[in-house]
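Take a look at this one; I'll ask things after.
Only one protein chain is missing from this complex, and each of the others stays in its spot.
For chain A:
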């Protein structure tokens, strides 16, 4: 989504009302219940909260000048900087070492990269198709991408062919390097 993205794609920038901030926060918590205990630290009450509307109906939300999450349709998608601060709250899949290189250049993740010995998928019943996942890598602490499952994790295990995760945001893409100033 952010392979090509620059300041020229920004249409408007505006502050977010505190009431809207509240609904956004509760929406985040609804999506990721574990965030509840740290949400006030992640998004402080007195922070500078901004909404940046961009090309292709992408909306970025920034907290104190750092993009924290973005929205394409309905779902709020956290950025990697946000994920790194509190990774426990998000459903995670793990890829093997061989796949890191391709993920960092923005490729969708293929099923074999998710099922090989170095990789890891959540146990059954797993995650349904279309859910957001954080992509972690073998022997690494921090996440390297955010993606959406193209088939359920159980299907990935059984079919083991084709695209498994659609990549939305990864280390080194334009959103990672994006700064508002």
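Please note the rule applied: contacts are C-beta pairs under 8 Å (C-beta built on N, C-alpha and C of every residue); 3 or more make two chains touch, one makes a residue touch a chain; residues count from 1.
As a working rule, contacts and distances are computed from a predicted model.
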According to its UniProt record, what is the protein name of the omitted chain, chosen from "Translation machinery-associated protein 22", "Armadillo repeat containing 4", "Cyclin-like domain-containing protein" or "ELMO domain containing 2"?
"Translation machinery-associated protein 22"
Sole touch to the unshown chain from A:27, A:53 or A:97: residue A:97
From A:20, A:38 or A:159, the answer for touching the chain not displayed is A:38
Interface with the undisplayed chain - residues on chain A
37-38, 41-42, 84-88, 96-98, 100-101, 104, 116-118, 138, 140-142, 144, 171-172, 176-177
